[in-house]
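Note that one protein chain of the assembly has been removed; the remaining protein chains are unaltered in position.
Naming follows writing order (A, B, C, D and E), and every chain is counted from residue 1.
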Amino acid sequence: MRIGIYPGSFDPLTYGHMDIIERALKVCDKLVVGILLNSSKNNLFSLDERVEILRHCCREYENVEVMSFGGLLTDYCKKHKINCIIRGLRAVSDFEYEITLASINRRLAPDVDTVFLMARDENLFVSSSVVREVSRYNGDISTLVPPHVAEKLKAKFS
Amino acid sequence: MRIGIYPGSFDPLTYGHMDIIERALKVCDKLVVGILLNSSKNNLFSLDERVEILRHCCREYENVEVMSFGGLLTDYCKKHKINCIIRGLRAVSDFEYEITLASINRRLAPDVDTVFLMARDENLFVSSSVVREVSRYNGDISTLVPPHVAEKLKAKFS
Amino acid sequence: MRIGIYPGSFDPLTYGHMDIIERALKVCDKLVVGILLNSSKNNLFSLDERVEILRHCCREYENVEVMSFGGLLTDYCKKHKINCIIRGLRAVSDFEYEITLASINRRLAPDVDTVFLMARDENLFVSSSVVREVSRYNGDISTLVPPHVAEKLKAKFS
Amino acid sequence: MRIGIYPGSFDPLTYGHMDIIERALKVCDKLVVGILLNSSKNNLFSLDERVEILRHCCREYENVEVMSFGGLLTDYCKKHKINCIIRGLRAVSDFEYEITLASINRRLAPDVDTVFLMARDENLFVSSSVVREVSRYNGDISTLVPPHVAEKLKAKFS
Amino acid sequence: MRIGIYPGSFDPLTYGHMDIIERALKVCDKLVVGILLNSSKNNLFSLDERVEILRHCCREYENVEVMSFGGLLTDYCKKHKINCIIRGLRAVSDFEYEITLASINRRLAPDVDTVFLMARDENLFVSSSVVREVSRYNGDISTLVPPHVAEKLKAKFS
Partner (left out) sequence: MRIGIYPGSFDPLTYGHMDIIERALKVCDKLVVGILLNSSKNNLFSLDERVEILRHCCREYENVEVMSFGGLLTDYCKKHKINCIIRGLRAVSDFEYEITLASINRRLAPDVDTVFLMARDENLFVSSSVVREVSRYNGDISTLVPPHVAEKLKAKFS
């Protein structure tokens, strides 16, 4: 069985993430969406809020499990028998960062492969940081995030 | 009438910025140089100082107005009937960031176009952060910034 | 008066080109679409065919003139009082090539500026070579080129 | 069932290709290695030779089928119920080309996903053109291609 | 006599750095490894610790001197008759940053050349930040840093 993990901060979840999750489900039999515990970052949404948002938005996918994790991604993979890391490709700078990560993860866990998927053209430029910036000033984010996330953002900034 | 905005931190203004301002004036009938209000950043020059510097260095351009702005750039554009965002192109990483910004701004304000201009070869590698670093240690910045800026930097670091 | 030129092979014209032409008309008072005479290339459409296609597809734009030109672009600009070269930005490799071209053109004609515009997200990956390849095998190109071009392609490959 | 296709010229097959084939087998239940019929290119090995080489080198993989194909990749996918295109990622220029291809293929066949895999560090810089160049002058290619390919190359250039 | 400087944070030293140091010794008659005094950064190892680590790991190279420096690199070069700055090339984003630095340093000190060297394939993706992250969670770093550094990291995180 192919079990994949799609790691990220998801602060907040965007249509770009949803796009990758849907594609990943065609490659994996089961997908763990892994929210990174990252104490050093100033997050907009708490870990609990992000877990709730992701669970809500993925509630219709039977094979998706939303989890949080700390420590090394490869340790988490070994422990949970995950054999596939899912990454979304966006821009060039991303790409460089991604092959570095994939190269290091392969050293740490040679049996875990990294699979890169590409979001639809209209989602290629969507990122969580753009969403945070636009919603902070009450800009229209309806093409960037699912309605549930839009509501949570509205509540956060009102 | 074509009204453009050239947004940035200008902390401080460099010859690279001046280069783009001059080119922008050939594309726009009027140009707003928009200094970004950015409370989260540790700026070297205060907003007032940056406004003064820009007004002084652009005093000979009749169609340039120096303003500060906060919030979403596209909101400012709509409010002030600006139909053109001017951006200077430098390196590749810049380019990626710039097409992301342009893509998002187009969603928020489809009538506002982003126009990219390219600085002269000798200004392609000039940035505010390099200027700050070099002047901090009393290095020669005479080829990087206008004399007025050089004076202000000298005063700041002495 | 700002007169721009949008140079290219246009073999064939795509929605990506149309996108840039429309944006260029907001920056220029008049736009010359300049079809490059390029004897060394194996073109799909003859120069005459490409002129016809472009004139047909741009017939509703009052300020667009379709021309062919050989020799140096900057010589053509000087001769026809063109002060602005329009280029569409697509991918990174493009970008490198474009700044090289812009840098050289500036040496040859310092008064002619290069202005870069960005096509809509859905047109960022559309190119003439992709269109030729897809239509050669009867693939669906309706989202890539205007109907008039689609017809011509169909006739060409049937 | 997930059926993938790994398209390419394979002129000749390298360790970089073998690396991707092995990884693709973890993502797909069955993998078609699709040798592109490309009449316009000056190939070193004929199509028959390339088919023989690939079949020989993949003989131990049960779920790999070596085929040649012409026309549009997406047409081939539809006809053979292939739902996944496998591509190997190497350098940045590659990456740009790959997202263009993936974007167009998605328009032509929305149900076929493109999956990018990354070769091991030591294979990231291996390409067929480098192999042809090095073996032409009798350079050591033992770390670049499987022994069977090395023999064929030796015979070709002796 | 060619005296080079290899500047960096070395927090901590990696096999990537060692790789560049060895190559630099073929280009320079003497090499200064210059540890950047950087008060604003949250370093893992103190300056003294980094000096000790570098001296220990370079103890067998006769022509290497380990120093720390603050201020402008080019001032340090002028003062110590250094005529060559050594930089290791890794990824694309690096490259952009590196040519910016080299361009500015050349303005400040035209007689000091920047020489770029490339680490072995297996070290191309090794960075201090990756090492810090992996060792923080007790991951295997034996292929990333010399044994002496591995010990220090272990002590630091236990």
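We adopt the following convention: a residue touches a chain if its C-beta (ideal position, glycine included) is under 8 Å from a C-beta of that chain, and two chains touch if they have at least 3 such contacts.
Fair warning: this is a prediction, and the values are worked out from it, not measured in the lab.
Within the entire complex, contacts from the absent chain reach the displayed chains B, C, D, E.
Of E:K30, E:H80, E:R120 or E:R136, it is E:R120 that touches the chain left out of the display. Interface residues of chain C with the unshown chain, by the touch rule above, are 71-72, 74-75, 92-93, 96-97, 99-100, 103-104, 107-108.
Residues touching the missing chain, restricted to chain B, are 92, 121-122, 124-125 (touch as defined at the top). Taking the whole complex into account, chain E touches the unshown chain at residues 2, 23, 26-27, 83-84, 89, 92, 95-96, 99, 102-103, 106, 113-118, 120-121, 124.
By definition in this document, only the chains that are shown with their structure count from here on.
Two chain pairs, B-C and A-C, are weighed by contacting C-beta pairs, with B-C ahead.
For this pair, chain A with chain C, the centres built from the Cα atoms lie 39 Å apart. Within chain C, contacts with two or more other chains are made by residues 92, 121, 124-125. Inter-chain contacts, as defined above, occur between A-B, A-C, A-D, A-E, B-C, B-E, C-D, D-E.
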